[in-house]
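Quick one: structure below, then a few questions.
Of the protein chains in this complex, all but one are displayed in their positions.
Chains: A, B and C, in written order; residue numbering restarts at 1 for each.
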Amino acid sequence: MTSHAEHAGGPERGAPVANSGVSMLTQYIRNALARAHYEIIQDAEPFYGEVPDLAGVWATGLTLEQCRDSLASAIEDWLLFSIANHLEIPALGDLVIAVPERAA
Amino acid sequence: MTSHAEHAGGPERGAPVANSGVSMLTQYIRNALARAHYEIIQDAEPFYGEVPDLAGVWATGLTLEQCRDSLASAIEDWLLFSIANHLEIPALGDLVIAVPERAA
Amino acid sequence: MTSHAEHAGGPERGAPVANSGVSMLTQYIRNALARAHYEIIQDAEPFYGEVPDLAGVWATGLTLEQCRDSLASAIEDWLLFSIANHLEIPALGDLVIAVPERAA
Partner (left out) sequence: MTSHAEHAGGPERGAPVANSGVSMLTQYIRNALARAHYEIIQDAEPFYGEVPDLAGVWATGLTLEQCRDSLASAIEDWLLFSIANHLEIPALGDLVIAVPERAA
């Protein structure tokens, strides 16, 4: 297989996206959610969640599912900001976000 | 709901992740794949795909599904490179990639 | 476009799979998960989830994501059993599971 992203330098990729068709970015957000810690707190929004691996990423919600959705948004914002500003993005398990470094 | 991504300025988000629980980045890659155009060409890898909205993003494969997987990787590389280098990312349908602009 | 599933009678379908390329079954499971309600309970597996629209479908887990994955499996089992036994499958939003009724 050959792929080409002109901006991105489009390296030949021996292994395409796995059978499951899940992208690296999607998998990163899933891995982050899998490491989330949730608590019930004394607050108008009593559900609190955070990802200990990602400093400063937390969310609250009226329900646990709202808290999770909001946490997923916070993870994504953090990821976008980190990529745009060339900040360190910690590996989660085996998963490293590799930003292509040169244009084709 | 309150969410907070310290890097990212953690804006309050009235609407959490869209109803399917799919992140903006995931949805962007899906929208791009849904707009892909494929052809059968005379080549060792006879399936060719491109996303007309995203200049320079193309892939080939031995099978249509391998071509499509490879194209998904090319879209993701293009997206990461575009975010990291503050390049324009075209809206696909209603979907705009909004990179948070300030730290908290 | 013409499609044909010999078993299934292969009706002509004006609209192919929805724009994201996601099948009806996949979308049903996603819609069900998006309607799930979760709680933290006093149990060895403290995360509990259920889909109020689907009677009897619930799951628990050590973490919220494990609970959610397990709930996705329960939804799928419920869906397969309901199709195989011609039980009613409630519409979720606009989405109705339409089982083809005759062979070609």
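Annotations for the structure displayed:
The criterion applied here is as follows: a residue touches a chain if its C-beta (ideal position, glycine included) is under 8 Å from a C-beta of that chain, and two chains touch if they have at least 3 such contacts.
In this text, all values refer to a predicted model and were calculated from it rather than measured experimentally.
Against the chain not displayed here, chain B makes contact via residues 36-40, 47, 63-65.
Although one chain is not displayed, chain C still touches it through residues 1-11, 13, 16-17, 21, 23-26, 29, 45, 55-62, 66-67, 69-87, 97-100, 103-104.
Quick note on the criterion: only the chains that are shown with their structure count from here on.
Averaged Cα coordinates give chain B a centre that lies 26 Å from the centre of chain C.
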